[in-house]
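Accompanying notes for the structure given below.
The other protein chains are all here in position, but one chain of the complex has been omitted.
After this line comes chain A, so read on.
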Amino acid sequence: TSVGSITTFTQRNLEGYVGFANLPNQVYRKSVKRGFEFTLMVVGESGLGKSTLINSLFLTDLYSKDYPGPSQRIKKTVQVEQSKVLIKEGGVQLTLTIVDTPGFGDAVDNSNCWQPVINYIDSKCEDFLNAESRVNRRSMPDNRVHCCLYFIAPSGHGLKPLDIEFMKRLHDKVNVIPLIAKADTLTPEECQLFKKQIMKEIQEHKIKIYEFPDTEDDEDNKLIRKIKEKMPLAVVGSNVVIEVNGKKVRGRQYPWGVAEVENGEHCDFTVLRNMLIRTHMQDLKDVTNNVHYENYRSKKLAAVTCNGVDTSKTKGQLTKSPLAQMEEERREHVMKMKKMEAEMEQVFEMKVKEKKQKLKDSEAELERRHEQMKRNLEAQYKELEEKRRVFEEEKANWEAQQRILEQQKLDASKTMEKNKKKGKIF
């Protein structure tokens, strides 16, 4: 082992052109060929402009008249719907998945309306975990939710209890970026106060929203600090193009003026778009992979190894060595086998008893029937005997009668003979 030696890294100057400066290009080319995936989730009460903002962000009509956004349809329970769209720009291909949560916060009783959202995120992480643990991992589609935009209603006061609950439950499962929706309802002063109040409450409740990482570049850091000051971003969405002072802009036309979507003075839409798509999309994916997904994975796997039973509720700890672990598993297995054996024997015994009982019963039944039949037969026999006796009697009677008749006939003929002999018949 190299405990004693310390490897030192010294910066060396190259004497010629080696060529590994070309590595970023190779990575770039490979990524472009592979294409990119990004999953964005939008959560908020209906009517806060989520569908409009998505359409504005990606300049496509994900939700159009033919396929209206979920807000136009009233939902009784919270649903989680996903729609995939493939967009191309400059040779780069992006598979964008938008996950929408219609019905969130719309009912009278909104307890646990965050549960379907949590279930969805967890199930996507589970899919990825399973795909990662497979033997053949050639294609691993990444459907994990990379970013969750949470829409806050522009009340101007502070966060609602529902907002706080939701963010508290989701901040360690996904990157949460809170946004102030429909920001054209706030004057600049109200907006400032509102943002300050929200950030204060977020800190009070220890909610971990997505933090922009500091880079080594000072210039970038300045920009990042500016963005951080504007959090949460106040956005306005629109895909309607209006002409203002001869220029075509996207905005909302009011009787008192036009609120321009891409004007930095009017709202923070451009900041959001730049941050989400142009500068920090990869970072969001990295944080999802390295932090949120790892959280999920360690929780899940620890639970599995601790009990031998997959209960994701209990948190296990890997404190035993693998051998002891195996020994314990074997013992457990043996015990389980013994128990099963005992159970089976019991079941067997019971079955045997049952069968015996059944046989006895059927035997008794047969006996009974046999007896019955015998009695029947005897009865019939007696009956017949009786009949015969009666018959014999009758026969005897009839014979007796016949003999009497015969006798009478004989007597009659005898007297006739006597009379003839006397010959005196006149």
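We adopt the following convention: contacts are C-beta pairs under 8 Å (C-beta built on N, C-alpha and C of every residue); 3 or more make two chains touch, one makes a residue touch a chain; residues count from 1.
Note that in this section contacts and distances are computed from a predicted model.
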From "Ufm1-specific protease 2", "Rae1 protein homolog", "Ciliary neurotrophic factor receptor subunit alpha" or "Septin 9a", the hidden chain's UniProt protein name: "Septin 9a"
Listed residues A:V117, A:V258, A:V271 or A:L284, member touching the removed chain: A:V258
Hidden-chain contact residue, picked from the options A:A131, A:L162 or A:I277: A:L162
Hidden-chain contact residue, picked from the options A:K182, A:K195 or A:R250: A:K182
Hidden partner chain, residues of chain A it touches: 45-48, 71-72, 74, 106-111, 153-158, 160-162, 165, 182, 184-185, 187-188, 252-260, 263, 265-266
